[in-house]
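For reference, the structure is listed below as structure tokens.
Complex shown without one protein chain; remaining protein chains in place.
Here the chain labels run A and B in written order, and each chain numbers its own residues starting at 1.
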Amino acid sequence: MGGMTEHLPAIIVAVPLLAALIVTVVWWFNDRLCFPLSVAAGLVVCGASANLFQKVLTQGVIEYRLGGWPPPVGIVFRVDHLNGLILVVVTLVAFLNLVASRRSAEKEFRDKVGAFYALFLLFITGLFGILITGDAFNLFVLLEIASLTGYALIGIGSGRASLSGLNYLLMGTIGASLYLFGVGILYVLTGSLNMVDIAGILPNLWPSSAIVLAFLLCMGGLFVKMALFPLHAWLPNAYTHAPSVVSSLVAPLTTKVMIYAMMRVALTVFTFDFAFNQIAVRGPILWLAILAIVGGSLMALSQRRLKKMLAYIVVAEVGYMVGGFWLGNKAGMSGAVLHIINDAVMTLCVFLAAAAITIRTGDDRLSSLRGMFKRMPLTMAVMVLGGLSLIGVPPTCGFFSKWYLISGGIEAGHLGFVMALIISSLVNVVLFFRCFEIGYFEPFMRGGEPHSAPVEPGYGAPTVQEAPVEMLFALLTTALLLLLLGLFSGQIVTRVIHQALPAVLG
Amino acid sequence: METIGTLIIAKYNYWAVVVLIAIGLYAMIAKKNLVKKIIGMNIFQTAIILFYVSIGAKRGATLPIIEHGHGESTHMVHAADYINPLPHVLMLTAIVVSVATLGVALALAMRIYFHYGTLEEDEIQKKIIGDEPDKIDSSG
Partner (left out) sequence: MLAKKNKEFFELMETIGSIRPLLAILASALVIPLIILSRGSPNLRELWTMVGAVLKFMIVFSMLPMVLAGTQIECTLAQVLPGFALQLRVDALGMLFALVSSFLWIITSLYSIGYMRGLQEHDQTRYYSFFALSLSATVGVAFSANLLTLYLFYELLTLSTYPLVTHHQDQEARSSGRKYLFFILGTSIGMILPAMLFIAHKTGTLDFTSQGIVAGRISGQATSFLVLLFVFGFAKAAVMPFHAWLPAAMVAPTPVSALLHAVAVVKVGVFSVARMITGIFGTGWLDDLGLSTLICGLAALTIIVSSLIALSADGLKRRLAFSTIGQLSYIILGVALLSKSGMVGGLLHIGMHAFGKITLFFCAGAIFVATGVTNVSQMVGIGKRMPLTMSAFFIGALSVIGLPPCGGFISKWHLVLGTVEAGQFLMLGILLVSSLLNAAYFLPIVYRAFFCSPSESMFEGPMAEAPTWCLLPPLLTALLSMVLFFYPQPFLRLARLGVQAITGG
């Protein structure tokens, strides 16, 4: 009994990895088996992560030694409150997305279903690995596993997808290489790659410009990967031109996991004291975050395609989390961590809704939303909820993370950040209600002609054509999650996130 | 006082790395041809691999294979006699990553070529503006 639960961290990475290989093989014999196999793997991982989180809550930090080698020689997986929580949400989001992908995967990649699921599983393997690894170099490898599969997934799409994928690849590689360079310098300085071990050695070397260089390289690399504002150019096109099911996988997870990696590297490798007290990067990064929030929101305004608009919202949301973290106080950091999980669910919600609409209309222009409230009432209801959460209306979860972020801004006396958050909320009102208006006021178009005048006293909607049932299941679950995360956010913050923050914050 | 200057000037291998990174970045930013961009990316990655390889090296040291191994407990192992194998092992992984990245990049470049009939970025941009659906749409 104890044998299984001891290996939980390994299971989380090994199961999707093996499943990816099995799916590839099985695909040659029967491509109908790919989906159930992947779902089974996703279910196992969800269960394992929930179990692991439960263990962390009761026992504290869990360290798993790969192959039994003790650190700092061997690679360790290290699960604490921070990544335990994020892991649960990320596995769940991945699972929901997997379930939702069925119909559109069959439709969009008819002869490549196996390749799609294999890439999907490898992608989440990389993400889960990033979340639990305690080794700085291992983080790079897993970063690249997630990224490479991500490029491929985006590149599967038609039209501009491959070009967007290549641009993403070029930028992503620069980011990963910078990070690798930074880790190299750390290795030269400390002779270790284990995060905790490095953190123990580094303070003896303060102050050193080499550490500063390593810090800047690691952060810079991760900023590229998470698409922080001036380095965001790859993101909108990549997420827009990717197949819908891929966008709804990549958009909620990649940026959030990268932000986690930033937190991990800043807090565990370089330590809080170094990142916030020894060097003066806090101010400039905060202003970058503000630029990201305002810039992302404003650029979202000028978009005419639903997915591109949502992609720019993701750019703004990255600013929320980066800014909250670099406020460096308890409220701000709690907000940033809470927003990682909330935003993963919110982004999943709106991107899935966009995917559902794209499946039915074959197009993601805003004008294709016409008459949608009649045609896909449930999907639109979920989208409304997701939009409200992104705007920050209680009791959806988006309100609560925004609460912490703004409180953090007030506490730090950083008026700019507070203003940016408020402005972005207001812009989100415009963005989402513009979509809802089109869906509500403009009648459904077929072949350019208004399908029917809306003034018709009938009691049922005329042509309801909802999303496929698997997708609807995922959508409704996500909507429920939005509310649950909101109502339980008090407990999540006090019982989990506060344990995850550095002790100096109290 | 250790400064970034002493750290770098004293060791020419770092300079080589910096120059290679600069070349790689230049190619990625300034070149319009996608394959040239990919080559630049590869130079960039290689620079960092070289950095790792060079930091494992020691003057006068040899390969990390213990000559009188297999149970001879009397023989003393001096770490200074051997180059540090760990960065090299790490780079095996990094090289795999880099080759995989190159593979994906070239595959994407092929798809781009089939779709647009060219690999020149400005020509692709022209074609995109020509047939972009979201530029035509005016409603909403």
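The rule is simple: a contact is a pair of C-beta atoms (placed from the backbone, for glycine too) under 8 Å apart; a residue touches a chain by one contact, two chains touch by 3 or more.
These numbers come from a predicted model, not from an experiment.
Colleague: Which chains here touch the chain that is missing from view?
Modeller: Answer for the hidden chain's contacts among shown chains: A.
Colleague: So which of A:F95, A:F181 or A:F400 would be touching the chain we can't see?
Modeller: A:F400
Colleague: With the full complex in mind, choose from A:A10, A:I410 or A:L476 the residue touching the hidden chain.
Modeller: Only one listed residue reaches the unshown chain, and that is A:I410.
Colleague: Spell out, residue by residue, where the missing chain touches chain A.
Modeller: On the side of chain A, residues 388, 391-395, 400, 403, 406-407, 410-411, 418, 422, 425-426, 429, 433, 437, 440-441, 454-460, 486-491, 493-494 touch the unshown chain.
In this section, only the chains that are shown with their structure count from here on.
Colleague: Averaging over Cα atoms per chain, report the distance between chain A and chain B in Å.
Modeller: Centre separation, chain A to chain B: 26 Å.
Colleague: Can you tell me which positions in chain A touch chain B when the two form their complex?
Modeller: So the residues of chain A touching chain B come out as 137, 140-141, 144, 148, 151-152, 155, 159-160, 162-163, 165-166, 169-170, 173-174, 176-177, 180-181, 184, 187-188, 193, 208-210, 213, 304-305, 308, 363, 365-367, 369, 434, 438.
Colleague: Inside the complex, what are the residues of chain B that reach chain A?
Modeller: The contact residues of chain B facing chain A are 2-4, 7, 21, 25, 28, 34, 37-38, 41, 44-45, 48, 51-52, 55, 87, 90, 93-94, 97, 100-101, 104-105, 107-109, 111-112, 115-116, 124, 128, 133-134, 137, 139-140.
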